[in-house]
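Heads up, one of the protein chains got dropped from this complex, but the rest are sitting where they should.
For subunit A:
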Amino acid sequence: MDDAIAVRDLVVDRGGRRVLDGISCRVPRGAVTGLLGPSGSGKTTFMRAVVGVQVVASGTVTVLGQPAGTPALRHRVGYLTQAPSVYADLTVRENARYFATLYGRGRAEADRAISDVGLAEAAGQLVGTLSGGQRSRASLACALVGEPELVILDEPTVGQDPVLRADLWARFHAMAAAGTTLLVSSHVMDEAARCDRLLLIRQGRLIADDSPAAIRAAAGVDDLDEAFLRLIRAGEAASTSTDATAARETA
């Protein structure tokens, strides 16, 4: 069982709209996999399906060898929602300790998670009084505090200053080196280069699933942003010509 996540033909509808349209992919263990795509492309829905809180129309999602959403997985998977979901009327430390207890961890782990996200100095502060960036790091601390095997992070670095962002990415890679699997979403392409593998989603479809180097090579450019643009154009051209062929055949 080498894959942390295996997704087959995943289809999700939300609000009468098809959000994910037949996605199949694998996420290897012990690596940082980036989930890239523009806002509204289905990244969050994909992550929700992996965590097991999303109603899916069809397809299967297997996480750490079990169907997504299996009760035993709740001990092994950490999830950071896009909007910070911590208690604004508790301090950073109180939040981290509460989530630590849910995972059977203690105060030492809570304090470590807080310092890992660079919030040690604000540990005694109410979350409601923090800046937006600090608040999302408090939320991140609560996702990491259980030391899960698989960490799903929905845009963890939005609004963070460049130095902190670099620190967080270093932290993610250190976790991966220790065997943790990370799935990290972002809509910023310069973060794509920091990932071991990339999944690119656009309009609910998977456009690329490879390492950054392989994606650059396939597109024939060094810039990942440009590489993705070429992949998208190539995909569109292919589907247009298929449509044209289909139209000719019908005629």
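FYI, contacts are C-beta pairs under 8 Å (C-beta built on N, C-alpha and C of every residue); 3 or more make two chains touch, one makes a residue touch a chain; residues count from 1.
The criterion applied here is as follows: contacts and distances are computed from a predicted model.
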Among "Monosaccharide-transporting ATPase", "Transport permease protein", "Lactate utilization protein C" or "Stage III sporulation protein AB (Spore_III_AB)", the UniProt name of the subunit that does not appear here: "Transport permease protein"
Selected residue (touches chain absent from view) among A:33, A:62 or A:81: A:81
Touch criterion as defined above, residue of A:37, A:118 or A:146 at the omitted chain: A:146
Positions on subunit A contacted by the hidden chain, ascending: 13-15, 51-55, 69, 74-75, 77, 79, 81, 83-90, 94, 98-99, 101-104, 126, 142, 146
